[in-house]
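One chain of protein is taken out of this complex; the other chains stay put.
Here is chain A:
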Amino acid sequence: MTAVTLAGAEADPRRRLKVLASQEALLAIAVIGLAVAVGLYNPRFLAARNLSDVLLGNAYIAVAAVGMSMVIVSGNIDISVGALIGVLATISGTLAVNGAPIVIAWLAALVAGVLVMALQGVIIAYLRIPAIVVTLGMLSILKGGLISVTGGKWITDLPDSFHLADIELSGVLPFPVFLMILVTVLAALWMRYSASGRAIYAVGGNAEAARLCGISQPRTIVMVFALHGLFAGAAALLYATQLRVIQSTVPPNLELTIITASVVGGVSILGGVGTVAGSTLAAVLIAEIASALVFIDVSPYWIRAVQGVLILVTVIADILRRRRMAGA
C-alpha cells in the first residue's frame, strides 16, 4: 500500500486515486459511514458520550495492535500477546496493592513486557524457530503460570491513583484515547521515515534483499518484538486500570481481537505490507461494530460472525490485489 509505493510514484497523478483506495481510507470511510447509518436508525449512537465510550473502552486493543502490526509486517506473528497482557496487568496490580510507588507499578508492566517479548524475538531470530511455535509455547507458559501463581484470586483494593485510564487530559480527552492516537502517530512516522522503521518492511517483504542491503534480519526482529512488548505493556496498563478489579486470568481471545485489528487494518499476513494507522482504524471499526450491533437490536450472536466476515473480506481483497499487481 502507501507504505510500499516507490519513490517515483510521488509524481504519479494516479496516486491520489490510490490514496483513496487505500485500506486506511476505506476504513476511515467505513468508520464514518457506519456511524452515520447507525445514527439514522438510533440517534443516541452519535451522542458524544457514546462515541467517546467506544474509543475509551477499546483503546487498549488499538495500542496492542500497533505492536502486533509491526510484528506481522516483519513477517512474524505473536499469539502470546493476550496472555502477556493478562500477566502484565496482574504484575502491575500486585505491586500497586502491596504498596509499591504507583510509577514503579506502571513501569514494571512496560519493562516486563519488553523483556518477555525481546526473549521471544531472540529465540525466533537467532534460533530460527517459527514465531507461531515460539509464541504458542509462551502462551501456554504465561497462561498456566498466571493461574498457578495467583490461584485465580482477583486483585481488589487497588489504590485510586493507580487508575491511569481514569485520567482526562485538560478535563476532556481521556488518557487511553490520547495514548492510542499518540502511539499510532509516532509509530506511523517512525515506520515510514526512519531507517530502522523501513527495515521492518524490508525484512518482512524480502528477507534476502534486505540482507543484501546490509539490514540485519535478526536484529530487526528482536527490535520489533521488544517494541511490541512495550506496546503490550502500555495496553496492559490501560486494561488493568479501567476497572476496580484485576481478574488475574488471561483475557479470553484477546490475541485474536488484536490480530484481527491488524489484519483488517490492511497488514498483510504474508509480511512486508501494512500500516499502524490502518490497524488503529480497524480496532476502532471493530469496537464500533460491536456497539452498533447492540444499538440496532441485532442479536449479539452475530458479533463474532461479523468479525469473521471482515477478516475474510480483507484477506481475500489483499490476495486479489497482490495477484493483480503480479499480473500487471
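The rule is short, and it goes like this: a residue touches a chain if its C-beta (ideal position, glycine included) is under 8 Å from a C-beta of that chain, and two chains touch if they have at least 3 such contacts; residues count from 1.
Heads up, the rule we're going with is that contacts and distances are computed from a predicted model.
Colleague: Match the chain absent from this complex view to the correct UniProt protein name in "Autoinducer 2-binding protein LsrB", "Glutamyl-tRNA(Gln) amidotransferase subunit A", "Chemotaxis protein CheA" or "ABC-type polar-amino-acid transporter".
Modeller: According to UniProt, the chain not displayed is called "Autoinducer 2-binding protein LsrB".
Colleague: Touch as defined at the start, partner being the missing chain; which of A:169, A:213 or A:317 qualifies?
Modeller: A:317
Colleague: Using the touch definition up top, pick the residue from A:49, A:128 or A:324 that touches the left-out chain.
Modeller: A:49
Colleague: Of A:115, A:298 or A:319, which residue touches the hidden chain?
Modeller: Reading the full complex, the residue touching the unseen chain is A:298.
Colleague: Check the options A:247, A:262 or A:280 and report the residue that touches the missing chain.
Modeller: Residue touching the chain left out of view: A:247.
Colleague: Touching the absent chain: which residues on chain A qualify?
Modeller: Given the touch definition above, chain A has residues 26, 29-30, 33-34, 37, 41-42, 44-45, 47, 49-50, 53, 57-58, 60, 148, 151-154, 156-157, 239, 242-247, 251-253, 287, 290-302, 306, 309-310, 313-314, 317 touching the missing chain.
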